[in-house]
Every structure is written in C-alpha cells, then in structure tokens.
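All protein chains but one are shown at their positions in the complex.
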Amino acid sequence: MTTEPEPKLICIDGQEIPFQHGQTIMDAALAAGIYIPHLCHFPGITPQGNCKLCTVEVNGKPLTACTSPAADGQQIRNNTTELNEARKALTQMLFMEGNHICPSCEKTGNCPLQAMAYHLGMLHGRFPAQYPLRQVDASHPTIMLDRDRCILCSLCVRASREVDGKNVFAIAGRGIHASLIVNTSSGKLADSDIEPSDLAAKICPVGAILIKEHGYDAPIGRRIFDQHKISEIGLEKEIVARVKSDDQ
Amino acid sequence: MSDRLHLLHILHELQQKHRYIPEESIRDVAARFNLPISQIRAVVEFYAFFSTTPCGYYHILFSNCTSCGYQAGDTNLLHLLTEQLGVRIAQTHADRRVSVQETSCIGMCDHGASLLINGLPLIHLDSERITQMVGLIEAEKPLSEWPSPWFHIHDQIHKRGLLLKEDISAGDGLRAMLLRGRDETLTEISQSKLRGRGGAGFSTGLKWRLCKQAVGKAHYVVCNADEGEPGTFKDRMLLQQHADAMFEGMTICAHVIGAHQGFVYLRGEYRYLLPHLQTVLVRRRGSGLLGTTILGQRGFDFDIDIVVGAGAYICGEESALIESLEGKPGIPRSRPPFPVTHGYLGQPTVVNNVETFIAAAHIACKGATWFTSVGTTASTGSKLLSISGDCTSPGIYEYPFGVTIQQILQDCGASNVQAVQVGGPSGTLINQTALHRRIGFEDVSTGGSFMIFNEKRDMLAIIHRFTAFFAHESCGFCTPCRVGTTLLRKGLHKIIVGQGTRYDMAELQHMCELIRRYSHCGLGHTAANPILDGLQHFSQAFEQRLTQRDFIPHFDLDTALEAARQMTQRNDEGAHLDQGAE
Partner (left out) sequence: MTNKPKLKLATTSLAGCFGCHMSFLDMDERLVELLEQIEFDRSPFTDIKQLGPCDIGLIEGGVCNAENVHVLRTFREHCRILVAVGACAINGGVPAMRNHYSLQECLEEVYLNSPDTVNPHIPNDPELPLLLDKVYPVHEVVKIDYFLPGCPPTGDAFYSLLKDLIGGREPQVEKGRLRYD
C-alpha cells in the first residue's frame, strides 16, 4: 500500500498553496486564485517573461513568476508595496516607450495595459516620452497593425506559432529599436495568412493588433474593464472572446 | 554541418558583396535555409555588422571604447575623420565610397585609438594617421596597398605566469587525459578548483560533470571567444598565440562529456584571426588531434567549427551565444533550464571561455596540484588581465589570483590614478581608497578587463560612455533593460551638461535599481553598475554638475522650435524659447 505523497506547497504572501510538478509559480498562483500582475503571459502559451511585471521575490530573489518553476517550500512575496511600485514603473516605461493615446485608441476600456495601469494606480507617464516613429500597417482588409502601441510582449508571435499553427509575427531589431515584424516577403500583413479568427489577431494586450471596423463596439460602461478589474483571475479568455470579428 | 553554411556567414558574405543585405537576398537566404523570412530579417536587424542600407566601399567602424576609442586625449579622431572625408556619421555618401560608424570596443585597447576598416583592425591612430588614411581613401587605394604595419597587431605580454610561462605541445593534454582516464581527468579538473574565466566563475569541473550526466541526443562543447567586454583583449592574444591549447582544452572536454561536435564562437571584431584558427584546426586534424579516432582512440571522434559573430556584445552571454549559434538573434534564454542540460539545439552543452579551456588543457597535463599551488583558496590559479588606459605599459599581464590592484598599477606604470574599472563596464569601479583590494572571485572579480583612468579624466564622461554602451548593446527583450538603459543614457547626459536637478538625480538612481533588479539577464543586471559605482565613489563629480534649479525640461525647447522657424523663416524674439527662468 502506498501513502498519498505530501502535497507540495509554495507560500505566497503568507498563503500556502499546492502545486503540481511542472507548474510555474504563475500557474500555481492562478490555479489558487492568487493574482500576480502580468502582461506578456497568457495561460496555455509558452511563457517568456519579457514584460517583467510578474516579478516576485522568491526566497528574496527577484524572479519572473511566469517562467520560474514552482518548488517545494518557496517563500514568495508578491503583493508588496515595493514590487507594485516597480511594476508601476515598468508599466510607465511601456507607456513612454511607445505612443499611447488612450482616448483615441479603439482598445480603450478593453486594454490590459490600460487596466494594468489602473490597477497599479498610474497617474502619469513619469519618464520622458520617447515618441518613436513606427510604421502602421493597414494593408490587411480586416486586421490592423499599429506599431505605435506595441509593447513587444510577443504574445501574437507565440499565439500564431503555438495555437494558430502559423508563423505570422516576429520581433526584429535590438534594444530600444526592437519592433514587431510580419513574416511575409513584403513585410505587410495583407500578404500573410492571418485571419481575424486567429488567436494572434485577438490576443494583443494593447491596441497594436485590432480587428478593423469593430472599434468602440461596446459603449462606455459595457467594456471589459468598465465591468471587471484586471486582477480577476481567468479574464484572459473573456478578453479574447470579446474581440469581435465579422466571421464569427 | 559545415561552418561555411552558417547563417551568420552567409549574411556576412552578402554584406561584403553588396555592402548591405538587400531585400531580395533576405528572401533568397530564407528560401535556401528553409527558414521564415522574419527570422532572417530579425537576424539582419539584430547584429550591428549587418545593414539594410548600403555602406561605403570603405566601411569604417570606429571604436568608441574609453581605451581603444576615437577620443585621443583632447582630440576627437572620429570628428577629424568625418570632417576630412566630408561625410556624416552613419550616413553613406551618395557616391557610396565611404561610410563611417561608431562601434563598441574592438579589443585593441593596448594599441591606442583603433578602428575596423572593412573588418580589419587599424591601430595606433592619431591625427596624422587619420590624414594619411583620408588620402588613401580619396586616392581609392585598395586596402591591400595600404602600409601593412598599420594593420600589424603585436601582442604585448608584460608578465607571464602559470599559463603563459610554458606552453604545452599540441596533443600533450590529450595524451595525458587518455593515460589518466576520462573520469580521472574530470576529477583532476574538479580538484584544481578551476572556475570560469569569463567572469562569472562557475566551477568548471561541476559544469562538465553536470553536462556529462545530462541526457541528450548529442553533447556539445562551445568555446566562448566573443570577447566583448570593453577593455578585454587577452583572448585576442590567446587565440593568436595559444589556439592549440584552446582546441586541446575543448577536445579534452569533449571526451569527458561525450561530445562529438564543438564550436568556437568568435566575435566578429576578431574575424581577422579566422584564417589562423582555421590553419591550426587543419593541422590538428592532420595530426590526429581532431576528427575521428583521435590519437587512435576508438570512439574518440570530435571536430570543431568556428562561427563568427556579427557585432553583438550580448552574445557573450552563454545562452545568447547559443541562440546565435543556432542562427537566431542573440537573445538570452530564460534559465532554468541551463545550457549544461538544454544548450545548443536543446542538448547538453558546455560553454567555457577561451582562457578556461586553455587552463583545463594545462591542468590535464600538469595536474591539479600544479594549478592550486598558485592563487587563493577560493580562486585557484592565475588570471590573465588586459591592462589598458592611463599607464606606460598596456598589454597582457598574468597574475596569481589574490594580487592587489595597487601591485598591478605599479607593474604597468600607472601614476596619478583616479580610478580603475575592473571587469569592464559591467564590473567594478574602484577609486583610490580601494587599491588594496585583490583580484579574485572572493573580492574583485574580472573577466580580464582592467582599465586605468588618471586624474585628468572626466569620470562622468567615462561613466556616460559605459552607460551608452549598454543602451546600444541591450537586446531589447525585457522592459527594464530595453527602455531603462536608454533612459539612463539620456538622464546621465542631462546631468553632465549641467541641466540635471536633484529630482533628476533621484530618478536616475531609481532607474538604476529598477534595471539592476528586474532585468532578464546579466547585461541588465550590470548595466547600471557604472552609475551606481560612480555615485558611490565619485559622488562629488555628480554633485558639481547638478543645477540648483528645481526643474529643467528633458528636451531643448528652443531646438523644438527650429523646424517651425525654418518653415516660417522667422527669427524674431517670439520665435525662441529659453530653458526656463532661474
């Protein structure tokens, strides 16, 4: 007779939660209903850890929760003033790095970046705006690519490869000049095989990839983040599900 | 695979042929390699030595390093060059004759101001040499007709220790290993307490053991010859003079871990060393020291390819290096898993520095005790230092670990020392009060860079150069480093030009902490070191530049009106703005 093995536990902000072998800290936290702020993570897609918002302190060491395997006995600090201030600063860096004009953006109210800024209490951009000049690609009949708003989270890159079975996007360039590119000979979205029903077309956590002709579908008050907080667990599916396109 | 077919090499050939990489070539290469076109574009845009717009027939990359860069005393040789050529930096003239760009340290720090012209290092530059160069360019003389001494790199070894005193003969290390047995050789390496010479100092024996134990379809040995830390040039000398010992160390490692394929990842700045390295490889194959059945030992099959980088400091980080080996942009991977279990092509891989492999070869020959007799308990053996900057005898010095910085300064003829940057920009800035500190993993660690600055130097200018270096070399993967390094560069510049307020200073410090703590890899973790160390040891230098005003804009208001002034042809009082009242 075998005895049940002791459940393995990690401890987040004093709360002990179980995890299964192979789970990351993020997986275990979300499964236990604990929110760790994140922008470049999406359940079911290979984590990358580039936005750094999900940084937690594991036994005193800063690690990204989305890429770090859970291990028995980890003492994890997550919802602390220091970490949330750092997350706010990182969010401000994302805002200032690109061109984010919320009132004129179709994604406003449904935008995880914006909702994250609300969650962290961001009142202004803090850092000097960089005003990059980036290319807009409106070539595709139903999908828009506005790089001004891209935060280089690579969710579209990964969603296209891993879920859609395509390879529409990639990140090119280096440092502050990194940019989202399209995997076509012309570099234009119109020549790619992306479709509005693809996850890559819907997963963007900012208004960089949008389905055309559906801007402002939901009136103020009925948008996702009028009704929800980004800290609600499992909201990702809802966000994607609510991206409308004509083929649905 | 043959190294001729490596993506980086094909792109290099295209860059040489067209002076840039045209769109149609990108498409052709994608088709030929059966790779997504986006991957080829990403690679082309990632590496500094590839360009998507034409460079000149003479393509000049002037080092901006504090030791081998264009700032020679009060003379800015880069400005002198571009003025005399009548070109602007990073803009190819319409006649496509010549183009001039800045580049990070090219590893010629013991040879004064240096540049790469069509990939070849040109050293000991001064105003006179620049004028001569311009003359040759204007006369359209091919480089083969330029005075050959201009290109001659003479390694200056001022102090020889454990490794440099007595070279081992090709094959001696391998024979010693076969005699001793491979497990026993690994034990010997472990007992020598050899630690990685790249700077991080991980135990070599443990690394080899972990890799040997890791399960995989194949195991790989990779030599990190991407010596990109500004101020480091000891690998340049080792590659030139001790290539055999390096290959020997790699081959020993291969036998220990069970690898059949190895790579040397050579930094693009050292491409000129490639023919020499290839010759040594050919010779070793001919002598049965590489290839199949090495030294007649059945099953001992191992060969080495050389892959040449293309201008990316980040590829010195082992997982970025592996990405680059795989023909991708050099973006560091998330760890764990580590390369010892999931490295090249996802297989167990040992990545060690040139000097580490050479030390390993020596240890295989001479034993662990010979090695541990030198150095300290935590840092056994010796360390090769690349000494540059303000001293009478720059060059290579090999010291036992534990040597004081003071001793080194005496030996190389440094006087009126204001500061020493040990370990390059990512390392430690030492001021006069800390010269008693010792070189070693337990005190001041270094991959080999040792840059000396005398009292005439403007420390803020140096710190700014280092900060700009990291902004230029950040891979762009993670938010704090991608955005933060640029904010640091701009924020420090504001202070240097006397426009920084106390608030700006506090913001700069805050950004330093953020980048240090939250970045993805070592580049980000250390990118703020120059400023943080500077604030600690040279706070006066910062203080003196701060303005007493409580606010000054980050951008120049009057410059922001320039476009409008030009379009309206106005220059009246109302067409100008100052930066704000006192």
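Per-chain numbering from 1; labels A and B assigned in written order.
FYI, a residue touches a chain if its C-beta (ideal position, glycine included) is under 8 Å from a C-beta of that chain, and two chains touch if they have at least 3 such contacts.
For clarity, every value in this text was computed on a predicted model and none was experimentally measured.
Interface note: of A:41, A:87 or A:100, the residue touching the hidden chain in the full complex is A:100.
Only one residue in the set B:179, B:506 or B:577 touches the chain that does not appear here, and it is B:577. Of the options B:89, B:546 or B:561, the residue whose C-beta touches the omitted chain is B:561. Listed by residue number, the positions of chain B touching the unshown chain are 503, 550-551, 553-555, 557, 559-565, 567-570, 572, 574-575, 577, 580-581.
Residues of chain A in contact with the chain left out of this view: 95, 99-104, 108-109, 114, 117-119, 121-125, 128-129, 131, 133, 148, 220.
Keep in mind that, in the parts below, only the chains that are shown with their structure count from here on.
Between chain A and chain B, the centres computed from C-alpha atoms are 33 Å apart. On chain A, the positions that touch chain B within their shared complex are 47-53, 55, 62, 64, 67, 69, 86, 89-90, 93-94, 96-97, 127-128, 130, 151-152, 167, 169-178, 181-185, 187. On the side of chain B, the complex with chain A involves touching residues 27, 36-39, 41-42, 44-46, 48, 312, 329, 334, 336, 471-480, 482-487, 490, 507, 510, 514, 517-520, 554-555.
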